[in-house]
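One protein chain omitted, others in place.
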Amino acid sequence: MEIKELMQELSALKGVSNASMIRDNVVKLDIDKNSSKEFFTKLRDDFGFEHCSLITAIDNQPEFELVYHFTSVNKSVTVGSTDMSVMMEAHVFLERDTPTIESISDLWGGANWHEREAFDLMGIYFVGHPDLRRVLLPEGFAGHPLRKDYVYEIHEEEW
Amino acid sequence: MTLFDACRIMAEWTVKVLIPVFEFQEGLFPPFSNPAGWVADWLATEGGLDTMAWFYAVNIAFMIGMTNLILVIHLERKVAARIQDRRGPMLSFRSLRELGEDLSGQAPSWKFKKNYSGIGILQNLADGIKAITKELIVPAKADKFLFTMGPIIFISSSVFLLALFPLSDRFAASSAPAGLMVIMAAFSIAPIGVLTSGWASNNKYSMIGGMRSAAQLMSYEIPLLLSMAGVFLLAGSFDPVVIVEQQQASTWFFGLPMWNFIPQFIGFAVFMICILAEVERVPFDLPEAEAELVEGWTTEYSGIRYMLFLAAEYIRGFAGAAVATILFLGGWAGPWPVPPEIWFLLKVYLILLFWIFIRWSVPRIRTDQILVLGWKKLLPLSLINLLIVIFMVEIYPYFTEIVNLPEVF
Amino acid sequence: MSSKKVRGNPGLRRGVGSKTTDLDEIMEDPPAGDWLTLRSDQLLEWIDNAVYNVAETTGMREVVNRVTRPIFNYGQRFSPHPLHFGIMCCAIEMGQASAPDHDIDRLGLVYRSSPRQCDVLIVNGPVCEKLRPKLKTLYEQMPEPKWVIAMGECAISGGPYWDSYSVVAGADTFIPVDVYIPGCPVRPEALMHGFLTLQKKIREKEPGMFLRR
Partner (left out) sequence: MAEMWISMGPQHPMTHGLWTLKVKVDGETITDADPELGYLHRSVEKMGERRKYFMNTTLTDRLCYASSTTWTHNYVLTVEELMNVEVPERAKYIRTIMLELQRLASHLMWAGAYMPDLGHITGALYFWRDRELFLNLLEVPSGSRLLYNYIRIGGVKRDLPDGFVEKTERVFKLFEKRLDEYADLFENSKIFRMRTEDVGNFTAAQAQNLGITGPNMRGCGTKFDLRKNDPYEIYEEIDWAIQTREAGPGYSDCFSRYMVRIDEMKESIRIIRDCFKKMPKGPTLASAIPVRAQGEAFRRTEDSRGEALMYVVGDGTDRPYRWKIKSPMFTTISACPHYLKGYKLADIPAIMGSIDICIGETDK
């Protein structure tokens, strides 16, 4: 499948908007929060994105933004005649009061700890995650430090 | 003159000095309930003299063993360093001057470069002294009695080995008719100590290390003893002196002595592998496999207990090499100008050097693999070796009588 | 008596006055009710106390210490066995120091994996909040006498992570540090110099180890 076709087919899916190509091999799009799981299942099964590269949580004040990066390792999607592997960047926006989204750790095993990390540092709740614990910070740590409203004590002056 | 005769003469001299001392002590106190007089009487008898002589002999053996221990550890560290393109410990004798300064209260001098430009044999001394000063920790949940007993069993059974093997036919603390059997018996006490200390530490690593050690040592006892059985069969004795004499007596081409490693090459190979496993060195050092079990069954031991564990392991290595020398390499036999004791030690050190090379050039093998090797490969091989020896000793001579075959063996 | 208690006397080790001058406290008999259940370790402790006190009052301790201290000190300073424990960048340099180019084994260093068999704890990186209790445990598991080397800026003060929410501002906030080696990362040569400095410190500062108390 050519990357242009991929973009067209993806943008026809439910809940997808603003599909664009930000580089030769990267498709960027926004997804509606409610249809995200459906979209991701299709993405894995039908379009051959076997690898979940990264899940980033951003505190956009007030809402949260989740950025998913997926990679097609086996090159079922091609970029012309080059050897490039295609990436997909999906943005999901969550409200500050209810930062919940369906977990994709059953689709990609590698997403498991990315979701745990997003929960740990940003406080995003992933529904259906098998083991949503803190991963980097000790148990009993108060707050989610990567949020912009997290205050902590710095014991020296800033230069 | 044997070592025992020399010790006997020394004992006679000592007794001459000791008896008046005891009698003087007896005179100080009322004669009843004072054992000094009885001791004096007993020392004058043959039994007392013999006991005294034994005391000396064992002490000499112990001192020789301990000197060798320091040399072996030093050899290990230095040879390992050379294999690894390093220099190894370099603590020089000049560092003793610092000790002198401290003792005499002079102002300290700082010459680091000179302290570290020697051969490094004092490093073992420093390690030993430090181990004495360290705190002895007993973990709170450990079984205190067994935690203390484990090292005692392991170390005493290892040090016991030193008294058992002869350096030559004239230089033996003990030359029992069943000498090698006693040595092997002493060798096989150690797993109990290992298992005890591993279990008593209340530490999972220690316990797994102890279990591994027990499994490994037990499974390697059998091929080890079977490979030794060939030698015993050939010599018709357990006595080291007889075994070495037999090896000297049987000749090969040009009248060269046929040491046992030539006819029983399979047995020699099996024995070398098994004894390597028995003294727990790489590639068979699973019980203290550092990568997964931290320090194995010695994990919870600190200070001098740990140092003695380490020392006892080297003593076992030394004793294992000595047994291999007696059984297969002709013991103390060698050309004349060099005394037999030196020949014996040379052969032992050759084997130790070989082990050190192995230790620093191969990886460690796995638990299941070591057991597979022991039971499936070494056991049949040792049995084959035994069959060959039985053929040599019993069947071939029988046929030579009937059909006049040439006498080869 | 719980054996988890650190046996050595830290006051004595640091050369800060001795707590053991009080006669009654030392020579106190085991409690009367315990006579029947007297255990050997209690007895040994009692004997220890008694002998120590006698040696202290008669001045014997000074005499024996005068002789034993240099000998014990010799062993202690020439045979520092560090813990095989790496935190961050400096741990790589610690490993590189034992490589043939620098060969820290010349100084008699042997890395031991079990804290029970170590003398020196090298803190070679930032100590995070999650690690702090574990590091403290490691320090407490080591037998006396023991020393700590803070290797690199992170272990000295937090270093580049001074404004982090999870990095502790230096290892000396929770364990006593003997030698600081600056550098980010510390070069192997600097680590060697740190060990020689520790040697110097042991020779000058370490009191003797007369009797286990």
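Order as written gives the chain letters A, B and C; numbering starts at 1 within each chain.
Methods note: contacts are C-beta pairs under 8 Å (C-beta built on N, C-alpha and C of every residue); 3 or more make two chains touch, one makes a residue touch a chain.
Bear in mind the structure is a predicted one, so any value in this text is a computation, not a measurement.
Listed by label, the shown chains that the missing chain touches in the whole complex are A, B, C. When the omitted chain is restored, the residue from B:Thr45, B:Thr251 or B:Gln369 that touches it is B:Gln369.
Of the options B:Trp54, B:Phe112, B:Trp360 or B:Tyr396, the residue whose C-beta touches the omitted chain is B:Trp360. Across C:Asn53, C:Ser79 or C:Ser98, the single residue that touches the chain missing here is C:Ser98. By the touch rule set out above, subunit B reaches the unshown chain at residues 80, 83-86, 204-205, 208, 211, 282-283, 285-286, 289-292, 294, 360-369.
One chain of the complex is left out; on subunit C, the residues touching it are 83-89, 91-93, 95-96, 98-101, 113, 115, 125-126, 128, 130-131, 134, 138, 160-161, 163-167, 184-185, 187. For subunit A, the list of residues touching the undisplayed chain reads 25, 50-54, 56, 58-59, 67, 69, 71, 73-75, 83-85, 87, 89, 108-114, 117, 121, 134-138, 145-146, 158.
The definition used in the following text is that only the chains that are shown with their structure count from here on.
Look at where the CA atoms of subunit B average out and do the same for subunit C: the two points lie 34 Å apart. With each centre defined as the average position of its C-alpha atoms, the distance from subunit A to subunit B rounds to 64 Å. Listed for subunit B are no residues, as none touches two or more other chains. Listing the residues of subunit A that touch subunit C in their complex gives 137-138, 141, 145, 150, 152, 154-156, 158. Across the complex, subunit B meets subunit C through its residues 77, 81, 84-91, 95, 98-99, 102-103, 108, 110, 112, 115-116, 120, 122-123, 125-140, 144, 290, 294-295, 298-303, 306. Those residues of subunit C lying in contact with subunit A across their complex are 129-130, 162-163, 165-166, 169.
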